[in-house]
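Every protein chain except one is present and positioned as in the full complex.
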Amino acid sequence: MLSRIIIDHSVKTVLMMATGVTIFITLGVITSILFESVQFFNFVPLGEFLFGSNWSPHASTPGHVVGHFGAFSLFLGSILITLIALSVAGPIGIFSAIYTSFYATPAMRNLIKPVLEMLAGVPTVVYGFFAIVCVAPWMRRLGLTVGLDIATESAIVAGLVMGIMIIPYISSLMDDVLYTLPQSIKDGSLGLGVTYGETIKFALIPAAFPGIASAFLLAVSRAVGETMLVVMAAGMSANLTINPLQPVTTVTVQIVSMLTGDQSFDSPQTLAAFALGLALFIITFVFNYISQRIIKRHQSQHDGH
Amino acid sequence: MVIYTPACPAGTRPPKESKPKFSVRDLDLFYGSKKALSSVTLKIPQGQVTALIGPSGCGKSSFLRCLNRMNDLNPLARIAGSVFLDGDDIYAQGVDVVQLRARVGMVFQKPNPFPKSIYDNVAYGPRIHGLTKSRHELDAIVIDSLQKAGLYKEVSDSLEGPALRLSGGQQQRLCIARAIAVSPEVILMDEPCSALDPVATAKVEGLIDSLRHQYTIVIVTHNMQQAGRVAQKTAFFHMGELVESGDTGNLFTNPKDVRTQGYLTGRFG
Partner (left out) sequence: MMDIDRIPAPLKGPQVTRQLARRHRADMRFRLYGLISIGLAFSFILLLMGTLIIKGWPAFIRTEIKLPVAFNSASTPQDQENYDRLLNQFIKKPLSEGAYDNKSLLPLLSAQSYQQLRILLVDGNPLNKDVHFKASSEVDTWLKTRRLNVNKHALTSLTPPQLDALYALEKAGRLCFAFNHSFFTRGDSQEPEIAGIYAALIGSLMTLSVAIVFAFPVGLGAALYLSEFAPRNKFFELLEININNLAAIPTIIFGLLGLAFFLNILKIPRSASLAGGLTLGLVILPIIIISSKTALKTVPMTIRFGALALGASQVQTLFHHILPLSMPGILTGTLLGIVRALGESAPLLMLGMVAFIVDPPKSLLEPATVLPIQIFVWAKNPTAGFVENTSAATLVLLLFLLLLNSIIVLLRRRFERKW
């Protein structure tokens, strides 16, 4: 009997330690990024970092800051690519989800859903390569035929390919929400002599709106944090532009570019990378958090009735 | 098979017309290989309340769903026979189910308001059908429908409030208002009070009675007393067959079939 208590107790302790490791990691992520960022903001004011348009960090050496750390063009680049990606993935994802959840027969649904989810399973480095070897040359040729000069590394190429990549994030999450809508809403609307399409548009989609919003938020957070694809397809130079045909750089690209190569750990570039990481963390955290809250509230509302 | 013949039991008004609203002939319904209705023949009079009663699983709800072709939504459902609405076969080629369902409205077992405001719930049908030209007209329809459903007084201050916050009985009356707003000719009700408490049930029953002069109403109920309270005509279903139908009073006091007798006296059900 005593040994059983000892076993029980030690098992619980071990499991608790595992939980402790995850807590430690959570705290570790936050403190390591915060700690380095605080050092960074000791020599670069927050205002310049957020709104300054001059990004040329590579001139600095440890303890000697001569570069400029205005990250506005990086944020703008991230936003630009995300918007392009959403304008591709939004319509395709939404209409695919509508089709799979309302029109497709069960057999079609079982075929379409896994194939769409394959898009999410492809590693992002593969999308990057796809952008380089296929989309960029095509876009360039397409641009030349209509008289536009599209750079090989451009926001439009990165955005398009990222759009393809995040289609399943939107379609799959939205399908989950739409598919589980109560049949009673559908019946209620159809019983009024409303067509199936109108029922979807005016009764079912509005009822699923929170789920759709949260799917979009997750897709945005995914797009903003995407790294390999933009490193390969978007470019390294900080251009203050909203022209999608130009190369732009993003927060993630600059984090990578400042940390590859042998930087000493306390160089201003490394610290700047951590500051960018902090910004990225906050942005994606906010999006994820809102998305989770919306879903949770939506669920409780549906359980309630 | 007993077919209803017009008669005027004491205490009920005589029907305005003797021409039936629905005339159902030899209707069979299958779900896959399972036969849910066999050879149902029934006339449903205009301007009256017809109750469909019977033990659960007897096919009364399936029958109701044949009247506005809601069974079409079930890919396994298949029917044979014919259903005439004002003399036109609703299962004939080229019949628009959308148009049909606008003429034959439906209220469901569980109140199912859309997760929108009260106003938008009622305005939903008229908006989609393009019944109104101005916001003013739409307001008028919404208020009128709510008044007819006896709900207006309770919600007049909160028309923009969420419909899901209403009580169950209020929600069901809202669903009735929503159906009325498209001005249908028939309202089908599938056990509309089964999810409601007695007070709310009484209100909905009163509402049904007040609506019957304007609309033909067909109500499915598992509650014989309710059929007795609201319906002028009653049809008794058992095991997918229409056993007996006729004036409610007659059927309750003088059932011709032993199965009807058994059900009414509580020997099964």
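First chain written, first letter: the chains are A and B, and each begins at residue 1.
Note that a residue touches a chain if its C-beta (ideal position, glycine included) is under 8 Å from a C-beta of that chain, and two chains touch if they have at least 3 such contacts.
The structure displayed is predicted, hence computed values, not measured ones.
When the whole complex is considered, the residue among A:57, A:193 or A:247 that touches the unshown chain is A:193. Within the full complex, the residue among A:7, A:38, A:144 or A:242 touching the omitted chain is A:7.
Considering A:17, A:144 or A:242, the position touching the chain not shown turns out to be A:17 (whole complex). Touching the omitted chain from chain A are residues 4, 7-8, 11-12, 14-19, 21-23, 25-26, 28-29, 32-33, 35-36, 91-96, 98-100, 103, 112, 115-116, 118-119, 121-130, 132-134, 164, 167, 171, 193, 195-198, 200-201, 218, 221-222, 224-228, 231-232, 252, 255-256, 259-260, 262, 265, 273-274, 277, 280-281, 284-285, 288-289, 292.
Taking the whole complex into account, chain B touches the unshown chain at residues 96, 98-99, 102-103, 129-131, 137, 140-141, 143-144, 182-183, 214.
Everything that follows uses one rule, which is that only the chains that are shown with their structure count from here on.
Spacing of chain A relative to chain B, judged by their CA centroids, is 50 angstrom.
Listed in rising order, the residues of chain B touching chain A in the complex are 68, 70, 73, 75, 98-103, 105-108, 110, 112-116, 124-125, 127-129, 164, 175, 178-179, 182, 184. Within the complex formed with chain B, the chain A residues making contact are 105, 182, 184-195, 198, 202-203, 206-207, 301, 304-305.
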